[in-house]
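Pasting in a structure now, in structure tokens, and then I'll have a few things to ask.
Left out: one protein chain. Kept in place: all the others.
Chain IDs A, B, C, D and E follow the sequence of writing; residue 1 opens each chain.
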Amino acid sequence: MRLLMINPNMTEAMTRPMARVAQGIAGDTAEIIALTAAQGFPYISSRAEAQIAGAHVLDVIAHHHDSVDAVIIAAFGDPGLMAARELFDLPVVGMAEAAILTAAMLGDRFSIVTFSPHMARWYGDCVRQTGLEARFTGVRCPKTAPVSVDTVATDLRADLIGLVEEATARDGADVVILGGAPLTGVASDIASEVQGLLVDPIAAATAQAIGLVRLAPTYGRRVARPVAKPSTGLSPALARVIAGG
Amino acid sequence: MRLLMINPNMTEAMTRPMARVAQGIAGDTAEIIALTAAQGFPYISSRAEAQIAGAHVLDVIAHHHDSVDAVIIAAFGDPGLMAARELFDLPVVGMAEAAILTAAMLGDRFSIVTFSPHMARWYGDCVRQTGLEARFTGVRCPKTAPVSVDTVATDLRADLIGLVEEATARDGADVVILGGAPLTGVASDIASEVQGLLVDPIAAATAQAIGLVRLAPTYGRRVARPVAKPSTGLSPALARVIAGG
Amino acid sequence: MRLLMINPNMTEAMTRPMARVAQGIAGDTAEIIALTAAQGFPYISSRAEAQIAGAHVLDVIAHHHDSVDAVIIAAFGDPGLMAARELFDLPVVGMAEAAILTAAMLGDRFSIVTFSPHMARWYGDCVRQTGLEARFTGVRCPKTAPVSVDTVATDLRADLIGLVEEATARDGADVVILGGAPLTGVASDIASEVQGLLVDPIAAATAQAIGLVRLAPTYGRRVARPVAKPSTGLSPALARVIAGG
Amino acid sequence: MRLLMINPNMTEAMTRPMARVAQGIAGDTAEIIALTAAQGFPYISSRAEAQIAGAHVLDVIAHHHDSVDAVIIAAFGDPGLMAARELFDLPVVGMAEAAILTAAMLGDRFSIVTFSPHMARWYGDCVRQTGLEARFTGVRCPKTAPVSVDTVATDLRADLIGLVEEATARDGADVVILGGAPLTGVASDIASEVQGLLVDPIAAATAQAIGLVRLAPTYGRRVARPVAKPSTGLSPALARVIAGG
Amino acid sequence: MRLLMINPNMTEAMTRPMARVAQGIAGDTAEIIALTAAQGFPYISSRAEAQIAGAHVLDVIAHHHDSVDAVIIAAFGDPGLMAARELFDLPVVGMAEAAILTAAMLGDRFSIVTFSPHMARWYGDCVRQTGLEARFTGVRCPKTAPVSVDTVATDLRADLIGLVEEATARDGADVVILGGAPLTGVASDIASEVQGLLVDPIAAATAQAIGLVRLAPTYGRRVARPVAKPSTGLSPALARVIAGG
Partner (left out) sequence: MRLLMINPNMTEAMTRPMARVAQGIAGDTAEIIALTAAQGFPYISSRAEAQIAGAHVLDVIAHHHDSVDAVIIAAFGDPGLMAARELFDLPVVGMAEAAILTAAMLGDRFSIVTFSPHMARWYGDCVRQTGLEARFTGVRCPKTAPVSVDTVATDLRADLIGLVEEATARDGADVVILGGAPLTGVASDIASEVQGLLVDPIAAATAQAIGLVRLAPTYGRRVARPVAKPSTGLSPALARVIAGG
């Protein structure tokens, strides 16, 4: 089984730890093909950026969909997820959605802890997108944005532990999602020091992608496929998919 | 007052009647600057296409935002609306959102009538995006897609009248939105032949854009502005906006 | 275009500044005909008072609906709005509803700031009435009621600025509505001193009324019109409307 | 125990059967004091009429609240209920609300069957007012309005039986409320001929009023009481209550 | 009229005061037959315990349903309520549901005050079960669990008064339910010392049970009755009911 893991952020240094965690979950079951976006932004943190980066995600999938079994969009916020799921005939998994649905099987209520207040709104939107906001206790984050996203996992370790405790003790969450690519690996690092069950989104996304491939949905029979049509300004690979090829 | 009306569909033949209706509503109050997308698709009808076309809409606004007072995204479905509203310091109005909020002031419950079943799901999503689904009685559309979108306003005239009647008599709608750029002008054409109040989305969007400009919101004090950041692969104009310029 | 602006509160001193702001928005486009309620209460602040004052609003409209193009109910809380919209064949706009729907086009989430805790519940009810509570971050108000409503705009200026800041910084509102007739004009007064976009309800209501008149809905074709019937104890003008005259 | 039953409709012929059913439920426990509105309409069927009739209900209660233990507003649609509950220091029960909450204790999902399509929307609004719409399967009514409301209970007997069957068999209701004062007594008349549990609203309202009086809520400690204030144009009795007397 | 009051908790000392309050509400109208669970737990405080105790409740009802007019499940949390209502042909009332629906007739918004944080989540679930969460302001409880549940009504008297004040003053509740069998009688004890209307759940449940019996629903015509079937491991009485006997 081959899983394409696309990091829609242009930061290669985020891709590596995510690929490592994903491969750890996949073990011998699946091979992780990790790609980093060649266009867009170092780190996506707004809807405008997600609009643009999500279009690039479609382009990357268009180049690779024939040679993989499923796709993981490896940015919490899932840019392009709904569009990709509509367009391609294979499972497409988003880090945020997979983490949220996994959390829903581990406990009643879940929280998202992240590293910057700039992410809070977008991550809340992700929960609304799934439809599970009634079980969501909210986003907990530091009051100020970090100086650099590259080292938040170590710089903010103590803060993140405190935020998880607030999410469980004050907000009543059973499960806490550590949201945002820069927090990859933090869940397993701090799990023994906090109350509550933790979810690492890239781990959850990998497990869900493997599960969906095993279920072997018959994509050839899929409804809600866009009507084939011509296009202008797209890469040949993406234009071909849009044209129904 | 200058209003930039962007047709995210590449079909120039749709832009002209929309510009005519918009200018009719604006009268002497505002000048309509009408543009047609130079990239994308003849007619957007899926989330994948909206993901891509919405990114192009941001680019078009980036080139013109300094010389206009407000922007109208002239495709029912509002590609790029939330992203544009987040990014730019002027009112950005979407045809679907403006039509829906206007309908909410004309009566209790509203319906959308459109020309093709391919639009039904996306238009329903637009309602959910506004948050007003509790007052929405659903989409009514013909059972099959039309041969050509260019002539639906005349080809389907009788069908549309029937669908409006179903929306009011069976579904209990007080107000019916005639959704989709190809239906521009149909509302005023058939208003005297049907029960119920009709909304022409481009007319509603123009009226709302003028209203918002009159209220003169102080965009300079806006919160929820994305953090400035570098980018790769964007037009210089859009890259400059993203960079906070 | 002639717009009837009815202040359902009996306080003439509130009507004047509202008429001034309304006329400022309308400019040459519309003439504001401002009336103050001749029955009821100095200032409506409960459902019981709104029940009674709303019935009087219907009576006032019944006397004037033939000579105006639209009606503005100029009390935040919109007494009689739903009843009037059902009964009369012209656009009827409420200050609260217009402010809320306008806020929904300026940003994602909105708050209401007002001058007294006695208003908080009723104003929250107004949001629920529109159906937009999922985008509402709540009412912010001073802890105690003001000594006099007449001078709150000046007496509470500093408090209102603080409440707006709480609404945006703590509650995450993008847009803040300054709710309540006594706060007319405060939005433009403090806009440059606060974060967030402000909405002055009477300004929003005026802009919406003008927009609806421009759209020229065909009220003659309206559904959901009450069955004509006799009545006892009503003014001749209102009785005639109820009787279908 | 004395229960004031106010019929907000001016039709004395409706008051009598409602008083009879209410007294039947009350037995020796309570005396029903039945009053018919002296102002308003023969039969309320719109929001505009409810706005006016509800104000009159407040006036009637103001004249009698000192000499009774609870009030029943005996029109399905509950004109003035929220306002009265806010204003007076005794239990105020509405026929629709009491029927709906009673239905919620008899089964999972409930329907409303009524005698005219003109009532359907208003009755649906009543359900939304309680907050229980998620358990509501909708209103079933004849396709056309009856010639006279006075004899619907007998004229439409067969139709009502058919509508109840549709509500249970097609819509999945466990409980069916026979809504509207003209249907008083129909529930017990047809109960043995239909599937499903039936609720007669005036019976439910009487039982609830007796129950609330038995619980002896300490109205003297009530919060959310309107601020005392002067008024113009009200009856002395109602003005005195509004003035906090 | 005979009402079976089952305490699903095994603590006889809780049954007595509940029976006393219930009989006080019932007066001469009904005889309270009070039973204490012979299996299960001293005090139910989790879903797992409610799953088990609820099955025992069904067994107790199966032994007595032929000789009583209605059943009261006398544990806040209503273990077995939905199952019992589906299975037996008589009114089954739960303490939590009855308290919540009664609160909804006394005011707009209600709160639950209880004696231990361990109850908060389960009690919130009860509100969601009714469908009235939009009118619910939340659970207020002490920060730590009491040493013994037997004496909480006296030990925590001052704390409970403080929690009621928080529920009304901070959370905006009009009505406060004192939830949990150990708080039986507290409502009438503290009513004169707090703001807000109080509900004693066993009192509310008794009043509702009496009301439902008076309405005489025709259970013989009930829909949604389980299909008769064989069973293994049940008491003969319960097996007979399940078998349709």
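Quick note on the criterion: a residue touches a chain if its C-beta (ideal position, glycine included) is under 8 Å from a C-beta of that chain, and two chains touch if they have at least 3 such contacts.
Model, not experiment: these values are computed from the prediction.
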Among B:63, B:121 or B:221, the residue in touch with the chain that has been omitted: B:121
Contacting the left-out chain in the complete assembly, out of A:10, A:25 or A:57: A:25
Option from E:112, E:173 or E:242 whose C-beta touches the chain left out: E:242
Residue numbers in subunit A that touch the chain omitted from display: 25, 29, 82, 85, 91, 93, 97-98, 101-102, 104-108, 130-132, 134-135, 168, 174, 191-192, 194-200, 203-204, 207-208, 210-212, 214-215, 217-219, 221-224
Touching residues (missing chain, whole complex) on subunit E: 10, 38-43, 45-52, 54-56, 58, 80, 82-84, 86-87, 118, 121, 145, 224, 226-227, 229-234, 242
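Definition applied: only the chains that are shown with their structure count from here on.
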Shared interface numbering between subunit E and subunit D [over half = same, under half = different]: same
Approximate Å spacing (C-alpha centroids) for the pair subunit C, subunit E: 44
Approximate Å spacing (C-alpha centroids) for the pair subunit B, subunit E: 52
Numbers and ranges of subunit E residues touching at least 2 other chains: 108
